[in-house]
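Of the protein chains in this complex, one is absent; all others appear in place.
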Amino acid sequence: MSDLPLLLLMIVVPAVGAAVVAALPKGRDEVAKQVSLGVSLVVLLLAVLTTVAFDTGGERFQRTSSWTWIADFGVSFALGVDGIALVMLLLIGVLVPVVIGASWNDELPERRSMTAYFAWLLLLEAMMVGVFVATDVFLFYVFFEAMLVPMYFIIGSFGGPRRQYAAVKFFLYSLVGGLIMLAAVIGLYVVSASELGAGTFAFDALRQLEIDPGVQKLLFLGFFIAFAIKAPLVPFHTWLPDSGSEAPIGGSVLLVGVLDKVGTFGFLRYCLPLFPDASRYFAPFVLVLAVVGILYAALLAMGQSDMKRLVSYTSISHFGFIALGIFAFTTEAATGAVLYMVNHGIATGLLFLVVGMLIARGGSRQIGDYGGVAAKAPLLAGVFLIAGLASLALPGTNSFVSEFLVLIGSFPEEPVFTILATVGIILAALYILLMYQRTMHGPARGVLLQEDPAEPAPAGGGATATLAPPRRSLRITDLSRRELAVAAPLVALIIVFGVYPQPLLELIEPAVSATMSDLGGTD
Amino acid sequence: MFDAPDLSFTALAPLLFIFGAACVGVLVESFWPRDSRHPVQLAVALVGALGALVSTLLLAGRGEVTADGALAVDGAGLFLQATIAGLGALAILLFAERALDPARSAFVASVAVPAGSPRDRELLTSPQVQTEVYPLATFAIGGMMLFVTSNDLLVMFVALEVLSLPLYLISGMARRRRLLSQEAAVKYFLLGAFASAFFLYGLALVYGATGSVRLSDIRAASLAEGTDVLMLLGLALLIVGLLFKASVAPFHTWTPDVYEGAPTPVTAFMAACTKVAAFGAILRVLYVAFGAAEWTWRPLIYGVAIVSMVVGSVLALTQTDLKRMLAYSSIAHAGFLLTGVLGLGADGEGSGLAATMFYLLVYGLTTIGAFAVLTLVRDGDGEAGHLSQWAGLAARSPLVAAVMTLFLLALAGIPLTSGFTGKFAVFRAAVEEGAWPLVLVAVLASAVAAFFYLRVIVLMYFSAPAGGADGERGPTVGVPGLPTTVVLAITATATLALGIVPGSVLDLAEQAARFVG
Amino acid sequence: MSETLPADGLLGWSWLLIALPLAGAAVLLLGGRRTDRWGHLLGTATVAASFVLALLCTIQLAGQDGAPADVELFTFISTGELDVRAGLLFDPLSAVFALLITGVGSLIHVYSVGYMAHDPARRRFFAYLNLFVAAMLLLVLGNSFVALYVGWEGVGLASYLLIAFWYTRPAAATAAKKAFIMNRVGDVGLALAIFVMFAQLGTTSYAGVFGAVGTLAGGTVTALGLLLLLGACGKSGQFPLQAWLPDAMEGPTPVSALIHAATMVTAGVYLIARSAPIYDLTETARAVVLAIGALTLLIGAIAGCAYDDIKKVLAYSTVSQIGYMFLAVGLGPAGYVAGLAHLLAHGFFKAGLFLGAGSVMHAMNDQVDMRRFGGLWRKLPVTFVTFGLGYLALIGFPFLSGYFTKDAIIEAALDRDDVWGWVLGGVAVLGAGLTAFYMTRLMLMTFFGRARWEEGVHPHESPSVMTAPMVVLAIGSVGAGALLVSVFPLSGWLEPVFGEPEEAAHVVAPAVVGLVVTAVMLLGVLAAWLFVGRREVPVTAPVRVSPVTRAARHALYADAVNESLFMRPGQWLTRALVWVDNRGVDGAVNGLAATFGGSSSRLGRAQTGFVRSYALGILGGAVLVAGALLAVTAG
């Protein structure tokens, strides 16, 4: 097992799976679902195997393998995984099956085939894995951009009413960032060519470069803008609320849970080690963006009436914390930031799922259309509450550990920014509890008062999708067994990693301290 | 007494092949019975083009100046010749498509018949088909192949005319929408003649300044006594003539009109092959003849590139006709190509030459493919070029939509498509020569450009079908015959392959990237 | 403080104290309806069990004469410099609290069995209650500030869940949210304090921090003290964060008794007492603690005088009493013991009072308006007696618990022997008078006078399962004071924590203080009788009253201030930002896109379709090109 090309498999398996599912004839939805679920579970297994085989004390990059790809550009198809990437792989491995399970009988827009949806999901998974395991900057870039296409189709074909606008906005924003990064990538290559004789994209070689500070600043900005749009930091964020709210729930979960992490991952993996001087130079500026983002997005979240938009804004706020942790340049904070990426994926993922389940019942994204749901669907309310508490970082949930690490790690270096950021935890409590109170508490309101349709369809039953206009069951039922099965793993992870996060930390820390030493870090 | 110039017939083989085929085509046109003429003409043209292609490949690696110095058969020349021949062959296949149009061809049977006259309407249903296009197209291909290997401004001028005149004619031969087609022909002809006059005057001035029109002599002269005003004016006018052919802004104005008016296969032919030829000539003139004076024209090209990228991508944003949109996008791509041209660097040793040639190849393939898809989507009177008619296409015929999406993503330069590899190559070359601000503009321009490519995808996939309301107005997606199918297969495969495993072709371009003379 | 021993014997199992109720909560929550029948019993049993365990542990602790025991559990967070171990510290201080929590907790569980008997969601109630007990125990037993913080927010959650237990009532839901948010404000202070500790000392464990705090700069220590104080204020409903506590009475009465009277709200006092080594080093911080304690003491007492809602009166009384405790611990070494003694006594009698109030409401169909009570002593004898004893204990009737503990505080204040000492002492005495006033008013309106019941109300004594705990607590209220001060002195027990209590020379003889306080107290009682007892109590509160009364009725406008200072501006800011984000930030992007589109169509106009204009373009371009080339060579 130790010599299996696990990483390659994790890219190939879902890609092949996507091809298979796409090849299925229309209407074979059941098969498509089972195949997709199977494939995603295989990927999870592979991720777990990789983790088991990972030696926390060993090399930074493990399971490295490299094949020459484009000789003229000095590009090689190089894979490898360090602790940071590894935890992200685990996150992907967990979230994708959950998402597939959650989308089991989604209500798709007219003339949309389930098979296509699952094919795109699997392709997306392959791309996401690729982004995290690539150790060649060019390869990383390729995955980084190619990742857009599946997500673009997921949003555009299967999303809400304004999906076209959202999809194009998502694609263009990311593309602009990506293209600017392309310029920087090329610049980096040219620099390496001038320094090493032959140009290369190999991360390990590039780390050794001594780049002239002026050049560093330009290249840093090139990478930074791309990642800041992806992550998203204020003021590059306005695409996220649209995409997050218009995408189908599965799409939102993966978008916010994993895709956007590529941005923060990029900060840590590329910006800091490759351009240390520039990183130090721009750090105050980034920290301002981060802290402003924390507070600004939190306040905006409070002002939202659309649940999915609200959750999107909370994510923007959380990304502020992650950025703060990364650019505080301490091992504790950065470790916390990486842990935050994972935890946020789990917590916000669950929050999106629950919100989606609620919307599937009520047929409205407006908070104002709900009220007193807890009385009718206690389980739903319970999961909702857990997800909410996790995203307001209550001790005992996983997010607390990461947020605490980020803040306590940043404080010695950046006291002022940290204090401001800490105020954000009050706002976090506000926006979560406001949403929870308005939807779950109080007397029955909104859709709960509309009488049930003649024939009660299962919550979000795909069967009703064909009718135009699609009519939904207004009966607010409690979670079905399937939905419970989907939510349970995430809830469990929230609690487990809230009480005993140490294993994850041990995976993450070596890579982080390596990054810090590349940075000529403070410790 | 006079002594015959030395002619290396092996080195001339490709040209002989293609021109030979053209002449045979003329003979066939005049003597072969009309009813069975079409297949023969097609065969002749294909044999010519493919023969030329094969012979260039066989010649690969040669580098010699022949025909008494009039021709430079070198790596770059051969690579470009091969590209032109191959793309030309594909275009000819498009010409030959007979399954799509109920009238069995995209070309009017007899051009002389005035549009809209009773006879014209009869022709729409008559079985007889146009066959003159094949020799004409073959001549054009020959002219282009000569254009990229000519080592002498005069030969270059002749080649320019040889490639242009047939194009003027066949742009006017559309079977549908003949008025537009004829208008396109007139515009193309008048402006083309106008531009070539500039080229010619430039030639004359350079001749006056250096006493020769041989590129090598010009280089020698410019090295010897530097550059005087006369030579610079000459260079300027030469550049004008060439940029016109390459449809670089601000000399692009003819492009949208002609591309839209001309029959779609011809548009494909022009968009792909003419670009290759024009850029081949630009590279040769700038670096072989005026390489020594690189510092004089570099800023100019720099500026023109920016203008072209911006104008092309911005103007394409609001186009509603697909052909016209692709025309503007070709202007933008001309700008991208110029960044590659600048990537050659003062000594002409930069990786820009290989990059530009590769870009030309992939761009040509993708463009032909895209136009080929355009010919499939039709309504009552010919092709349905209006964007609105493409709405919801994916629902009706997923395959066509998928192929078109591939081409559009390639044109937008998304990774894992050939377009990205090409862009990366030229941008890298430019950055290596320190032109990173230009590259920055380029990436932003391509972001803008991505928008209108994306819009088509949005329409095809995310919108309700066109005329879904009143039903019958929606366009039909014709079932292509063998030729178009072959073209689509080749171009799509190439677009994908050159995106995923471009290594070998890049190597080829790298090795071929040599100028002699 | 004496060095800690490794935990052995039972102390090694002290983590069970937390685990048991937690397990109970888990079973009840995950078990679902299956556990409906016996769930409440399990809940009660687990708490009772941990009470027994706590008792045994305490005995063992006493055996090793109070040497603290450290229980290492597992590594919680360890990365870089930071190393947080999950562990427990069982020392006399935490022992006292563990006993209070589990003891009162068990009683209230028992009571709730009866009180919630008819509530369909009783199981959920006991689950939350267990959750609270577990979190509270973690709070007091944790061996580091991080562990404390975890418990700290844990009790916040439990309190949130329990206040919102009847969540279909908007008032309850809102009150719960308010409580959580205002606690979060305090939590920020606590969190920042922890950050400072890590930044300055590199550790967050009690041992580490208290060991090295001496090395810190004065300013840093003061900052620490103030930040911790902010946390304490939030949790204990002290000024300026007191407004949430009265609203919290929306929760079921047992909750008010356990969380918002006996235990959770006293966590602030625990925090300050626990952080004694820090406060000992910072006069400033202690002064602020004193000021806040005194101020809150008065605010609570004044507001208590004006409310007609029986639970709200008790709530403000709690606020006021905790003010006493803050005042005490603010006094430093002299006051810690007094404060804690008052805390324990208060735990008994206030819990008893709330349970009594609950029993009254039980009898009156959940009526809380005292103007609708009256003459109940005959109908609810047990409740009347137990409540009455609690009442006497609270107002400090001689030789009941309040008498000892409150006097101790006042003495300690006076012992400062400076002007501030006199001021604080004065305030405390005045507070005692006010306390006597509002509590007597409450007694009179509830149990005496004419019955002003709504029709259809037939008061009846509560079942024994409810009355029994009330009796126990009543006994406690009577005896606790004497027990803790004279018989089994708390000062001795807590000596390992706070060190040798130095015998301060009394400025005023204790006897004198006792007399004065008693006099003032009687004054208050008399006043209450004059104002309330003699006259007929109107069924609806009189509208035309003195501004003082109106202010008191609005709790001195605390909510109004919060609203106009934070809520309204916040809402306005939010609305503004939403607009900015949509119009401004997003608008800018869309504007850019629109600009491109516009310029596109405008540029498109140049494409006139006239050959001649195209030709002109080419000619112009040629001129430009030539010009450019010449310019380059010329320049």
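By letter and in written order, the chains are A, B and C; residue numbering begins at 1 in each of them.
Please note the rule applied: a residue touches a chain if its C-beta (ideal position, glycine included) is under 8 Å from a C-beta of that chain, and two chains touch if they have at least 3 such contacts.
Quick note on the criterion: contacts and distances are computed from a predicted model.
Student: Missing chain, UniProt name, options "4Fe-4S dicluster domain-containing protein", "NADH-quinone oxidoreductase subunit K", "Sugar ABC transporter permease" or "Inner-membrane translocator": which is it?
Tutor: Spelling it out: the chain absent from the display is recorded in UniProt as "NADH-quinone oxidoreductase subunit K".
Student: With touch defined as in the header, list the contact partners of the absent chain among those displayed.
Tutor: B, C
Student: Among B:11, B:184 or B:431, which one touches the chain that has been omitted from the display?
Tutor: Looking across B:11, B:184 or B:431, the contact with the absent chain belongs to B:184.
Student: Specify the residue from the set B:116, B:226 or B:299 that touches the hidden chain.
Tutor: Only one of B:116, B:226 or B:299 touches the chain omitted from view, namely B:116.
Student: Looking at the full complex, which residue from B:5, B:102 or B:208 touches the chain that isn't shown here?
Tutor: Considering all chains, including the one not shown, the answer is B:208.
Student: For chain C, which residues reach the chain that was dropped from this view?
Tutor: Listed in rising order, the touching residues are 604-605, 607-612, 615-616, 619.
Student: Determine and list the chain B residues touching the chain excluded from the picture.
Tutor: Chain B touches the missing chain through residues 111-112, 114-116, 154, 157-158, 161, 165, 168-169, 172, 178-180, 182-187, 189-190, 193-194, 197, 200-201, 203-205, 207-208, 211-213, 256-257, 260-261.
We adopt the following convention: only the chains that are shown with their structure count from here on.
Student: Which chain pair shares more contacting C-beta pairs: B-C, or A-C?
Tutor: It is A-C, judged by the count of C-beta pairs in contact.
Student: What chain lies farthest away from chain C once each centre is taken as the mean of the Cα atoms?
Tutor: B
Student: Looking at mean CA positions, which chain is nearest the middle of everything shown?
Tutor: Chain closest to the assembly's C-alpha mean: A.
Student: Counting only Cα atoms for the centres, state how far chain B is from chain C in Å.
Tutor: So the centroids are 79 Å from each other.
Student: Taking each chain's centre as its mean C-alpha position, how far apart are chain A and chain C in Å?
Tutor: 37
Student: Can you tell me which residues of chain B touch two or more of the remaining chains?
Tutor: 451
Student: Identify all positions of chain C at which a residue touches two or more other chains, and write them in rising order.
Tutor: In chain C, nothing touches at least two other chains.
Student: In the complex of these two chains, what residues of chain A are touching chain C?
Tutor: Of all residues in chain A, those touching chain C are 234-235, 237-238, 296, 299-300, 302-304, 330-332, 335-336, 372, 374-375, 382, 389, 394-396, 400-401, 404-405, 407-409, 411-412, 415, 418-419, 422-423, 425-426, 429-430, 433-434, 437, 440-443, 500-502, 505, 508-509, 513, 523.
Student: Help me check something: in the complex, which residues belonging to chain C touch chain B?
Tutor: For this pair, the touching residues of chain C are 593, 596-597, 599-601, 603-604, 607, 609, 611, 613-615, 617-618, 620-622, 624-626, 628-630, 632-633.
Student: Any idea which chain B residues touch chain A in the complex?
Tutor: 354, 395, 409, 414-416, 420-421, 423-425, 427-428, 431-432, 436, 439-440, 443-444, 446-447, 450-451, 454-455, 458, 461-463, 501-503, 506-507, 510
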